[in-house]
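Shown here: the complex without one of its protein chains, the others still in place.
Chain nomenclature is as follows: A and B, assigned in order of appearance, with residue numbering initiated at 1 for each chain independently.
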Amino acid sequence: MSDSASAYAASPAAPLLEVRSATRRFAGLVAVDDVSFSLAPNEILGLIGPNGAGKTTLVSLVSGTLAPTSGEIVFEGRRIEGLPAFRRAHLGIGRTFQIMRPFPGLSVLDNVAVGALFGRGGGTRTGLAQAREEARACLDQVGMGAQAGQRADQLGGPGRKRLELAKALAMQPKLLLCDEVMAGLTHVEVDEVVDVIRQVRARGIAVLVIEHVIHAIKSLSDRLLVLHHGEKIADGPTDEVLRSDAVIEAYLGKRRA
Amino acid sequence: MSAPPAQRADAPQTPDKPQAPDKPPTWRRVAAIVVFAALAAVPWLGSDVLVQFGINALLLAVLAQAWNVIGGYAGYASFGNSVFYGLGAYGVGIAMVQWHLPFAVGLALGAAIAVVFALTLGWAVLRLRGHYFAIATLGVAQVMAAIVSNVELAGRNVGLVLPPLNDDRLFYWLALALLAAATLSVAWLTRSRFGFGLIAIRENEEGAAVMGVHTTLYKALAFAIAAFFSALAGGIHAYWITFLDPESAFDISLNVRMIIMAVFGGPGTVLGPIVGALSLSAISELLSSEVTNIAGLFFGVVVVAAVVLMPRGLADAVRGVRLHGWGYFARNVKAHRL
Partner (left out) sequence: MDLLAQVVANGVLLGGLYAVMALGLALVWGVLNIVNLAHGAFIMLGGYAAWHLYRLAGIDPFAGLPIVAIVMFAAGYAIQRGLLNLVVRAPMFNTLLITFGLEVVFTYCAQLAFSADFRTINPPYAGSNVALGPVTLPVARLAAFAVALALTVGMWLFLLHTRLGRAIRATAQNLVAARLYGVAPRHLYAVTFGLGVALAGMSGALYGTVSQVNPYIGATLTAKSFAISIIGGLDSPLGVIVGGLFLGIVESLTTLYVGPTYADVASFGILVLVLIVRPSGLLGRTA
């Protein structure tokens, strides 16, 4: 166990992830505006908000795809906002993408094997055979074991979503960032994904879920974080947040007095 | 060209829809060893002309194989590997002519210079997207001859004349050994984590980075490997023909040839570049014995036809024709046409 991990284990109340006043500007547009929140280990935090609220941008700041214009990102007590994405992957941050990024020419199995080889669970001593075994296990976990041999670019929408999940899982993350993994799925498929995320949490992984499917996020999340126009407008236990005026107003508009 | 299929069982798979029975790897390994042995026997069995043709073809195969690492596996199509070839040639030339060092030292020097140049250049240009990278490398290739022709140590425009060594056989075996080394390196690549990472970079670079691949480092290494083997080929060639000048050492047309050979034979495969290099060299040689100067034209036509009809290389074409008949070509066109 590394130093930070053991120091970390000594104080179980310490948050896994802390975002402090994170801001991200794109030449005049402020996509994320002074957002702060924390995530405990093994917690499921739901991230909701109207379209364009900055949810994906915020997740990108955590995963390393984007760097914050200002603010700090602290993971396991370490500041990571200056680290490139691949190093954050080694630390244990895994992510699915809303606009999916499969490796089109590779098989589904090999897509996932990349995660096993290069993620936190991988390293220079991991062999291809071992990585493929781990990949197979991850595929089974998301219910895609049968499609392991197919080419990734031949999968349909739901399959691709699950592949994204399996890839992130293969990295053995401590924190899993899910960006709209349930978009476009049927009711039954959504329930299956909810199950998978619950199993992921049961294995000790913390999950941050961006979703629009409210009933799913309601049943999954311990806490909710709500963004609107890049700002945090609510942060607390799920039921409370969903009842708060600010959130309802953001989604539905002002009530007539 | 689009993602190539892998041949060996260990490399990442790109399977067709119906699982066609593929050649078992041992068969292919045996075939490769037989072919290698046959090639090694040429200097004893073949004529002098054949040996000379062989040296050229083998060195081109090395270039194609080297290009395969950066272009075929990592997906960064360099149009300027001729630079490394030339640097290797000049390494040997300067070491032997100006400093009177042995050939082996010259080779090492050339390779070292090329690798350093690759890492430096790579730092600047590997961050560029696809076609910008291609253009940048093309630009660099264009100017190398001009730059080197101003360097005193390199003999300026006039070039250098190396001490002669009249032993074609030796050069032939050197070239063959180099090709074997390059090919074994590529074979190792396909079973290694590093190679897997390169392929992931090719398929989706941002996706690879997010999953933990150190893309900057891997690309630079791939470029350096390509530079290494290209430089050694250049060095051997220089000593063989004992003459070296900027125009011929940094010959831009080499880029066309190495790329088309790698791509025609099958980029991202272990044996593809060799197949492409040897077959295209042979055909071009036959044609130019008929009509002079037709060789270049031939390559151009092959490129154009291959890109339209078999963009994934010869190996994929053979498999495709076996599975789907001649319709394979029509399907390629249909998939890509406007």
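Note that in this section a contact is a pair of C-beta atoms (placed from the backbone, for glycine too) under 8 Å apart; a residue touches a chain by one contact, two chains touch by 3 or more.
Just so you know, these numbers come straight off a predicted model, no measurement behind them.
S.K.: Given that one chain is not shown, what are the shown chains it touches?
M.R.: Every shown chain touched by the left-out chain: B.
S.K.: Can you say which of B:Leu101, B:Leu138 or B:Ile241 touches the chain missing from this structure?
M.R.: Among B:Leu101, B:Leu138 or B:Ile241, only B:Leu138 touches the chain that is not shown.
S.K.: Any idea which of B:Gln52, B:Ser149 or B:Thr216 touches the chain not displayed?
M.R.: The missing chain is touched by B:Ser149.
S.K.: Given the contact definition stated above, which residue among B:Leu165, B:Val304 or B:Leu323 touches the chain not shown here?
M.R.: B:Val304
S.K.: Given the contact definition stated above, which residue among B:Leu39, B:Ala154, B:Val263 or B:Ala277 touches the chain not shown here?
M.R.: B:Val263
S.K.: Given the full complex, what residues of chain B touch the hidden partner chain?
M.R.: Per the touch rule, chain B residues meeting the hidden chain are 1-2, 77, 79, 124-125, 127-128, 130-132, 134-136, 138-140, 142-143, 146-147, 149-150, 252-253, 256, 259-260, 263, 293-294, 296-297, 299-304, 307-308, 311, 333, 335-338.
Criterion: only the chains that are shown with their structure count from here on.
S.K.: Touching residues of chain A toward chain B in the complex: what are they?
M.R.: Residues in contact with chain B: 63-65, 84-86, 89-90, 95, 97, 101-107, 109-110, 113-115, 117-120, 122, 124, 126-128, 131, 149-151, 154, 167, 171.
S.K.: Touching chain A in the complex: which residues of chain B?
M.R.: Counting only chain B, the residues touching chain A are 2-4, 10, 12-15, 17, 19, 191-193, 196-197, 199-200, 203-204, 206-215.
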